[in-house]
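Apart from one protein chain that is not included, each protein chain of the complex appears where it belongs.
So, chain A:
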Amino acid sequence: MAQILDPGSIVVDDWHRSADSREFFSRILHKKKRRNFGLLEAPVMPPNVSVDTVHYKIFISGKSGVGKSVLAARLTGLKIPNMHYETTGIETSVVYWPVKLRESGRVLFFRLQLWDCGENALRRFDHLLPVGLEYHKLAHPYNNKMALNCTDSVILEKIYLIPIFLCVFQSCKEQVDAILFLFSFTDRVSFDDLTNQIARGTELCDRVVKLVVGTKFDLFTHTDVTEREVTRFQEVSGLPVFRMGGDVTNASNLGEVAPLLNCLAEHLWHQDCVAAMAPAIPTHPESAVYMKSTV
């Protein structure tokens, strides 16, 4: 369905290295570190430069411990916690990434909001789920209580309790624009499960950019997955695969994250362009407005 784009076909590859990008990248840095933006903030350009910002929602998928939170921290340039803590519920973080479109030379800020969900919390309530009832059927919990028609008060309480967790996780997959599927180089099972993971993750979304990220690439001595297998997977699945690992001592080192963020931007932009040309209504008003004036 989706076509895989060569790096640099839509956005300027490695743009962060060129001199004309400095003015834009300086807005996402602060004292040589990446700047963290609150929801009411955005990079501020001088009044004579106008840059459009396009908003996207990115879901990070993968089992607990695979490295989702660390990847989110890497991409946002935030301090990577030196202690591993289980993520409970959803945590989102925001990346602003300036991109130059190759053809028009136009610069855009991509605002990528990364959604990181600790799925363990959901699994905790697995055993409480009535047999044969699928997760998404429980989406409207308070009605389900009736729908299930159970009179046993104990079960009632449980069913009342699960939905809060489901509500939390439901919103993860609402209007997602891209999914990053994670596996870890040190966990064979996570690699073997990729195909399943991708099938499960894209079940409900038709129009979504898919990328695969292999984490803990720095721990090559413990690697469970060979280079050849990764290449083979890439060929068969037709999805871009990225390798991530190592500690980010220098948070302003954009080189580590640039290939992934540019690839993401490129595919997101392409997806929107295709959608804008099709009669369907685009999901992103901001980008749609912009495209009407360019396409």
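Basically, a residue touches a chain if its C-beta (ideal position, glycine included) is under 8 Å from a C-beta of that chain, and two chains touch if they have at least 3 such contacts; residues count from 1.
Simple rule for what comes next: contacts and distances are computed from a predicted model.
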Inset, instruction - Look at the options "Adenylyltransferase and sulfurtransferase MOCS3 homolog", "RBR-type E3 ubiquitin transferase", "Fuzzy planar cell polarity protein" or "Dynactin subunit 5" and return the one that UniProt uses as the protein name of the missing chain. - result: "Fuzzy planar cell polarity protein"
Inset, instruction - Have a look at A:Leu29, A:Val94 or A:Leu219 and name the one touching the chain we're not showing. - result: A:Val94
Legend entry - Which residue of A:Ser9, A:Ser26, A:Gln175 or A:Asn253 touches the chain not shown here: A:Gln175
Inset, instruction - Write down which of A:Asp6, A:Glu23 or A:Glu41 is the residue touching the left-out chain. - result: A:Glu41
Legend entry - Of A:Asp20, A:Asp52, A:Glu86 or A:Glu229, the one touching the omitted chain in the full complex: A:Glu86
Inset, instruction - Touching the hidden chain in the full complex, which residues of chain A are there? Just list them. - result: 36-41, 57, 78-79, 83, 85-86, 88-94, 113, 118, 120-121, 124, 127, 141-142, 157, 160-161, 163-165, 167-168, 170-171, 174-175
